[in-house]
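All protein chains of the complex are present and in place, except for one that has been dropped.
Chain lettering (A and B) follows the sequence in which the chains are written, and residue indices restart at 1 in each chain.
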Amino acid sequence: MNRSLTVDVLFWCFAAGSVLTGYLVFRTDSMVRAAFWLLASFVGVGAILVLLAAEFLGVVLILMMAGEMLIMAVVMVMFMMNPAGLNPMFMVHQHRFAVAAGVVSFAGLSAVALTVDFPDQPVDPAVDATAELGFELLGDSMLVFQTAGVALLATMIGAIALASRNGRFGTADEGSLEPALDIEELESP
Amino acid sequence: MRAYLDPGAAVVSVAVAMVVGVYVVAVIDGTAGRLAAGAGRSDLGAVLLDPLRTVALLLTQRRRRTERADAPGWALAPGLLGGLAATGLAVVPVGPGTAVADPSTGFVVFATAIAFVMIAVFLHGWSPNSLFPLIGAYRYGAQALSLQIPFLLAMLATALPAESLAVMDIVEAQADLWNVVRQPLGLPLYLMVGVGVSFWGPLNLPDGADLIGGTSAEDAGTDRLAWELARAAMLFSIAAMGAAAFLGGWWGPLLPGPVWMALKTLFLLVVMVSSRHLVARVRIEPFVVACWAVFIPLALVNIFVSGALLL
Partner (left out) sequence: MGLRPAVERVAARAPVPVFAVAGAGAQAQVDDLLLQPRLHLVDSPAAANVLLIAGSVPAHLAGELARLHDGVSRPRLSLWWSLGSSVAPPMPPAVEVLDADPSVLVEAVVDTHRRLLFGELTSSPPVLPDEEPAPWRGIGPYGQGGTGMTGGVPYGRPMAEVAPDRDGLRLDQLTVRIGPFFARFPTGLVLEVQLQGDVVQQAHVVVAPEGEAAVEVDVPTTFRDALNTPVPVSVLELERARSHLRSIASALVAHQLPSLARRVLRFASNVHPDQSEDVQRLHRLLRRSQVLGWATKGVGPIPSDQLEGTATGPVARASGVDQDERTTDPAYLGLGFEPIVHDGGDARARMAQRLAEAGQALQLAGRAGDRHHDPEASLESPRGRLAVGDLPAQRLLPLLPAVLEGMEWGDAVSTVVSLDLDTDEVLALRSPDRELPVP
């Protein structure tokens, strides 16, 4: 089996897998399964990126999605009363609007995919894509990524401050209640 | 050109390495347990054979299913963890120019395998539809997310001298000086993260004794066996990567490269596995606070110092 046939077969497998698992996100009643189907879809996309010789981007996509999908699953379990779909209920909200939005997006993206002229240059095997990416990140695109990096760091610090035990008016264990506004009457001596 | 084995040979060699590694982990665990308990050293036969006997015992136990469990997820979780251990092990080079797989982003592939362990453990805890496994799954989520950044930063520092993300290059760059000497903060951080990611010993919060076995509380038979094997395999692959990235991999006098790799992996395994019998389980809240407030700054200091030394 020559190399490009293997690559083609793998591409179609990953593509079909991503589409199928994406569809399953909406068909399953269990929120944790939905998060993990979405993760599987992203893994398929990451694998396709690796096939396109963008190794670093593909693997980093998979790395990031693991943590993100886990947090999504946990947040859904935290806030939903029926996260595993064990209680019989209709699990979808704003059904018609969502379907309409999906159809419109699909039509738009398909139009883009069919009409745009995508580049068709095979990457030179001697080029190390990771090194090239590194040069790009710290060369021409440095401003963008440094700004994004600083913004992410600020977000992280803000999240840690929000989650910290000490609120403005005391520790979270004691409710961190702000002091009352009215003045108490003192007993006469 | 990067080193790659063809798929058949890759699967076989990784499988053989994992079987050997898991057995070594079990023997070290048994020995460390006996030494900590103060028992005599005359039980060598038991130490070597008990892991095999326990495997046989778990094979005779019947599997269990709880009510309204997520059966596919429950069956998938140990396999996923084992597969991640295999992925991590595959990118570790064994000798100069010899590796099962050596992609140019080998370090990131290993980090991805480590990150995905969160998914496997959460799935393992969620699927039984039972209280204690679920709490174990949540706890591991908090623990693993907190450990991920110190892990990435500690390992990133090893990529700096190599100027490459490929593990083979990271080992090549240690020809004159091992990373453990250049970056003294890196290895202790990495070992702590390694113990935490494979939830072993003091960082065994998801399968803890206070949760009567946590995510494994409802497991029986081959489910339990597969989970324990996968966990030991994860520990082994983390030790192997630590040997490659911090202890100079195959570099060493007299003996051939692969033998040095094996010895260094064995050393790290002894340190990590014996922690289970020496240190009590950590408390989750102070641990998470320590990860974010102490270990991340330490890892950043590690990177700044090694970066400064290189410039």
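In this text, contacts are C-beta pairs under 8 Å (C-beta built on N, C-alpha and C of every residue); 3 or more make two chains touch, one makes a residue touch a chain.
Because the structure is a prediction, the values reported are computed rather than measured.
Considering the intact complex, the chain excluded from display touches A, B. For the chain left out of this panel, the touching residue among B:44, B:181, B:278 or B:294 is B:278. Of the candidate positions B:9, B:57, B:71 or B:294, contact with the hidden chain is made by B:57. For chain A, the residues in touch with the chain missing from this view are 77-82, 86-89, 172-173, 175.
Take chain B: the residues that touch the chain left off the picture are 32-39, 43, 46, 49-50, 52-54, 56-57, 59-62, 64, 67-68, 131-132, 135, 138-139, 201-202, 204-205, 208-213, 216-221, 224, 276-286.
The rule is simple: only the chains that are shown with their structure count from here on.
Between the Cα centres of chain A and chain B there is a gap of 26 Å. Those residues of chain A that touch chain B in the shared complex are 30, 32-33, 36, 39, 55-56, 59-60, 62-63, 66-67, 69-71, 73-74, 84, 86, 128-131, 160.
Remark: chain B residues 68, 70, 73, 103-105, 108-109, 111-112, 115-116, 118-119, 122-123, 126, 129, 138, 141, 145, 148, 164-165, 292 touch chain A in the complex.
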